[in-house]
Each structure stands twice: as C-alpha cells, then as structure tokens.
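Here the complex is missing one protein chain, while the rest keep their positions.
Right, subunit A next:
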C-alpha cells in the first residue's frame, strides 16, 4: 500500500513538473514580448525597457526558467506582471470560489449520476433509460456556458429564483452562498451527470450478464444484495469518468464564472491571458494540475478499495 501511494505521488509530481514547464515555454513562445500587452501601444521604448528589466524579461529564457522553477518549488510563484501583487495571494483569494462551484458540481454529478445510472441499469430500455439516452447525447456535447446562459435567462431573469450574477462568501451567509453557486454548479454538472450515469448504466449491464451474478442469485441472495455486488463491480468506469469530469469542470468553470461574474480563478485566467501575464498563468496552471493530481490520487485509492486486483498492479 505504501509503495502504491509513493508511486502515485511520484507520478503526480512528474506530471506537475512536465505540465508547468511545458506551459512556461509554450507561454514564452506564444506571448513573445509582453510589454505591448502590459503597457499598451503608446509606451515609450524607455518605459518598455524598464518594465522588461523589472520583470526579468531581459534575461535569456532558460535563465528565466531556472529562476522561476527554483522559486516555484518553494511555493513562490513570483509577482504578477501587471500589478506586482504576489501570484500566490491572488490565486488563494479566488480558489475558494472556483472550488465551491466545482466541488458542488462534482458532488451533484456523483450523487445524481449514481441514482440515474442504477435506475437505468436495472431497467434498460425503460422510459427513464430512453430519456437518459437522449439527454446524454445532447448534454454531453452542449458546452457548459451555453447551458448556463439558458439557465440564467430562465431561472434568474424570468423566474428570479436565483441571483443572475455575483458570489456570496459562506462566511457571510451560507444560504446566500448556496443560492449564488446553485446555477453555476448545475450548468456545469448537467453534462457530467449524464456522462457518469451513462457509464454506470453500461457497466451495470455488462456486469449483470456475468457468471458470478447468476451464482450469487442462485445462492438465494435478495435482489438488493445482488445489486450491491453488481454496483461495486460496475463502478470503476463511472469513477474514472467522474475524475475526468472534474478536470473538464475546472476548465468549464472558466467560462461559467464569466457568465455568472464569479470572482474565481476562471476570470483571473481570462484577464491574465488577455494581457499575457505569464507568472499568473503559470501559477494558475500549477494550482489546477495540483487539484487534478489530488483527484486522480483519490480515484486510485477508491479504485483499489473497490477492486483488490488494482492494488497489486
């Protein structure tokens, strides 16, 4: 077990290093000279030179990378090129907002995906199963921001059940916090719910036809008990999908945050990308990859618990 954890940890760190380094060079390649974006087109060459010196852009790329990397491993992501605030502080301020939305969306996907998936798996071809099939086709493809625009128009503007925009911290009012993240979470979760449900349903049907299920029933076990066996055997694919969905939700959250005007990392990513604020973008990449690594690690733990064969690999 310890070896398993150590292995996952190492592979997570490798992923983190590869992705952030890759993003570093990609960003430098893509952005080119950042001073135009940061200062506007009317800056004098002297102003540009001063800024380049201040942000270290006059150094060779490899030197910049070495400096950035040696500081990043200690958790110091430098300062923003725009307002010279520490990157870590800006991100830390915004992470709770994004995490609120994404976590609620993930929980919704897990719970509703489980319920719908099992219900459809028990009665394939039934009315609910047919609805799921149609819904999974459409909702999987429609982007979250499209769904969120529809939801905003309907539930926030027409019915006025939820606020159209803005975020309320749970420190101030838990009820308002929930109301402020309901629509964003739901618009993100809809696609993930049907994906998880579809995976679970298909796995459920596959397992139902396996030999050991007949044997369990032949032992006299009740339908409910046999279903629990089937569910456990069918869950790995759905769990893997859920973890993949989490990654997708982090990306989808960027656009949804803009629609709902939430001060999360999504809106920060957008503004940083528009002016080429590389330190902020790198910090954001690192934070998201860390989330992904954590979620994948949890997934591996759960998969190992569900199916003992995985543990021995």
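Basically, contacts are C-beta pairs under 8 Å (C-beta built on N, C-alpha and C of every residue); 3 or more make two chains touch, one makes a residue touch a chain; residues count from 1.
Methods note: contacts and distances are computed from a predicted model.
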item	value
Name per UniProt, for the chain absent here [options: "Cytochrome B oxidoreductase", "Phenylacetate-CoA oxygenase subunit PaaI", "Urea ABC transporter, ATPase protein UrtD" or "N-terminal TM domain of oligopeptide transport permease C"]	"N-terminal TM domain of oligopeptide transport permease C"
Contacting the left-out chain in the complete assembly, out of A:39, A:88, A:119 or A:216	A:216
Contact residue for the chain not shown (choose from A:31, A:119, A:168 or A:301)	A:31
Among A:3, A:172 or A:309, the residue in touch with the chain that has been omitted	A:309
Contact footprint on subunit A, counting only the chain that is left out	15, 18-19, 23, 26-27, 29-32, 37, 123-126, 133, 137-138, 140-146, 149-150, 152-153, 157, 205, 208-212, 214-223, 225, 229, 232-233, 244, 247-248, 250-252, 254-255, 258-259, 269-270, 272-276, 278, 281, 284-285, 288-289, 292-293, 296, 306-309
